[in-house]
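With one protein chain held back, the other chains of the complex are shown just where they sit.
Read from first to last, the chains carry the letters A and B; within each, the first residue is number 1.
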Amino acid sequence: MLGSDGMPSVGERRKSVLHRREAWEGRLCILPWLVGFVVFTAGPMLASAYFAFTKFDALSAPEWIGLGNFVDMVTKDDLFWVSLYNTAYYTSLSIPLYLLIALCAAMALNVRYPSVSIFRTVFYLPSITPSVASAILWLMIFQPDYGLLNTFLTWIHLPTRQWLFDPQVAKLVFVIMGIWGIGNFMVIFLAGLQSIPEHLYEAAAIDGAGWWARLRHVTLPMLSPIIFFNLVIGIIGSFQVFTAAYIITDGGPVNSTLFYVLYLWNNAFQFFEMGYASALAWVLFVVVLIFTFIQFKLANRWVYYEGDLRSLEGT
Amino acid sequence: MSRVMEPLVVQGDTEARPRPAGLGSYRPRIEPTAVLWFVVVCAFGVIALMPFLWMISTSMKLHGHEFDYPPQWIPHPVQWVNYSDGLTILPFALYFRNTLVITIASTIGAVLSASLVAFGFARLRFPERDALFAVLLATMMLPSVVTLIPTFVLFKALGWVNTFLPLVIPHFTGGAFNVFLIRQYYQTVPYDLDESARIDGAGTFAIWWNIMIPLSGPVLAAVAIFTALFSWNDFMGPLIYLTNPSLKTVSLGLQFFLGQYGAQWNQLMAVSVVMTAPVVLLFFFAQRYFIHGIVMTGMGGR
Partner (left out) sequence: MTSFDRSPSDARRAISRRVILKFTGAGAALAAASLLQACGSTASTSTPVPLATAAPAAPAKPTTAPTTAPKATQAAVMTTTPQAAAQPTGEQITLNIAAVKVAQTVWVDSFQKIWGDYQKQNPNVKLQIEEDPFGGFDVKMLTAVAGGAIFDLIYGWGQWLPTWSERDVIQPLDSFMKQDKSFDITNYHQDYFETWKGKTYGIPWFVSLLYMYYNKSALHDAGADDPQDLEKQGKWTWENARAVAAKASKGTGVNRVYGIQNLIDSGSGVILAIAAPWAWGTDLYSSDMTKSLFADQKWIDAVQFQMDMIYTDHSEPLPSETKQEGGPSFLNGKMLMVFQYPSFNRTVVEGKPQFTVAEVPLPKGPGGRSAPILDNSWYFGAHTKYPDQVWKLNSYLIGPHGQELVVPLGERYPVDKRIKPTTEYPFESVDVINFTSTIGKPIPLIKPEAKFETAFTTAMDAIVLKQKTVQQGLTDLARQADDLLKG
């Protein structure tokens, strides 16, 4: 506020000095990240952005082709659309499923019980198991003639499918396999559940709310920031699904499990098309950015922050 | 179902007052639902355990019979020798040591740097702050496949190839995800604490070190677990940066079991079991620590 003489008051001046100092301290604090970003991250990211406009095999100098990669991607490359579709399919099925299952698992494990930590470790274990071991196990379970799943289905007189060898179904198999990886989401939900104040439940019970009402009016709203967090992170991650497909199907059968990053990988390291791969990467970047941005905008409608909303600015 | 919690709930008569059942409630004494819970959780637990159990089972099988049908869960004969063979055909003791060094250094670096950087983003104001934070978030969205080679070239120019440095130093610069995470967390700590500390004459860094860090035990433990898990399992980094055989890590060692024309599955599984065990133990113990910790400090405020 200006003083009567039109100049900043003493208080104001002191505040601005403090503000300046705070600004420099802030910059100092983030300096490690900034240095890391400038030295380790920015360069390679800019390099890949440059490569996106070149034809480049990583063994010789890149050759500038302007928008060539992007044009080819959209007009000539079927696999671009196929892999994008595969990834979108996977994401749209898996994220709701995983979050739901993780939430249920977290609620189930949110108990006071002496050995519950063992159970929690058990549920988290699949996330720690090396992918190679899991991959082979999945192949055995989903094997059409011999596998456990089809054997079980036959036993209860349900129709069987060819699973990983059926282009219609193979993606679904990956969605199912991914369920074992929900440990990560689960732990977050677990932590979130444990922090919901007991008195809210008590108050709800006193008002006569049954368990469903409590779920809808206490648990879910209080948990919404975490659900939101998992959603954002989950989507970013599942758009980049790669490892399982790389190990198990390598994109087959008939490209039905060719996920976007797998296709990108093949272009980079097998087809010697690093330029094209970079273009693909940046397209994905834009797609993920848009999705994340939309999520943040939508968050205002359903995410409930119990405290001061403004304190969560930028999230 | 009850919650892991402290006496807070025990206000008054736990039996006379109807307790909200189901979510967030105190567990009733007679528990048919608890039995049901136990059965269901055990059933799913077994399903969740399957990959790991199968891994253990296969690790003890005879070579060539790892995939016999019908699948054998308990192998006959049990080949413990797979463990000794698998762990000695390559210098796994050395690999473990290397991986341990990298993991510990990375974890310490991540925890320290990410918390400092997050503090800057969460607590201090400067004009570029939000823009830089957006940049930080954006760095997570580009598949790292395409920055692999430029990054390698960079480290090569720095002379860091064939050392642990490319694997460890970047963790000292506050990984984007960790920073995001901790920053979220810091924003829940009331500013009042900072203000009262300032009134008492504490400088910014003192606030960070003496107030924020102690309060953020849980999230720092989480960052530690995450970084440790990541470093432990990291394959690509060691693959391209470590060429000297005496520097290699366990994840690389594991990969050697897969050849161009087939794999030594039983030994691969044996080494995987051994490799997974430390991480499992770490999670088991750490998880008790931080979840418990959160509940205690969180509830205490009310």
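The definition used in the following text is that a contact is a pair of C-beta atoms (placed from the backbone, for glycine too) under 8 Å apart; a residue touches a chain by one contact, two chains touch by 3 or more.
Predicted model, so just to flag it, every value in this text is computed and none were measured.
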Checklist outcome for this item: Among the options A:L84, A:M107, A:A204 or A:I226, the absent chain makes contact with A:I226
Item to check | Residue among B:A48, B:L132, B:V145 or B:M275 touching the omitted chain | outcome: B:V145
Checklist entry - In the full complex, which of B:L94, B:V135, B:I211 or B:I240 touches the chain missing from this view? => result B:I240
Next on the checklist: Give me the chain A residues in contact with the hidden chain, please.
Outcome noted: 36, 40-41, 44, 57-60, 127, 130-132, 135-136, 139-140, 143-146, 162-167, 181, 183-192, 194-197, 222-223, 225-226, 229-230, 233-234, 236-238, 240-243, 246-255, 261, 265-266, 269-272, 305-308, 310-311, 313
Item to check | Interface residues of chain B (partner: the chain not displayed) | outcome: 63-64, 66-69, 71, 85-86, 89-90, 124-125, 139-145, 147-149, 151-153, 155-156, 161, 166-167, 170-171, 173, 175-178, 181-182, 184-185, 187-192, 194-195, 216, 218-219, 221-223, 225-227, 229-230, 233-237, 239-241, 243, 245, 251-265, 267, 290-291, 294, 297-299, 301-302
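Definition applied: only the chains that are shown with their structure count from here on.
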Item to check | Averaged-CA centre spacing for the pair chain B and chain A, given as whole angstrom | outcome: 16
Checklist entry - Quick one: in the complex, what on chain B touches chain A? => result 1-5, 8-9, 18-25, 27, 37, 40-41, 44-45, 48-52, 54-55, 58, 67, 69-71, 113, 116-117, 119-121, 123-130, 132-133, 135-143, 145-151, 154, 170, 172-174, 176, 179, 184, 187-188, 204-205, 208, 218, 229, 233, 254, 258, 265, 268-269, 272, 275-276, 279-280, 283-284, 287-288, 291, 294-295, 298, 302
Checklist entry - How about chain A: which of its residues touch chain B in the complex? => result 19, 22-30, 32-37, 39-41, 43-45, 47-48, 51, 58, 105, 107-113, 116-126, 128-130, 132-134, 136-137, 140, 146, 148, 180, 187, 190-191, 193-202, 204-205, 209, 211, 214-215, 218-219, 229, 236, 240, 261, 264-265, 268-269, 274, 277-278, 281-282, 284-285, 288-289, 292, 307, 311-312, 314-315
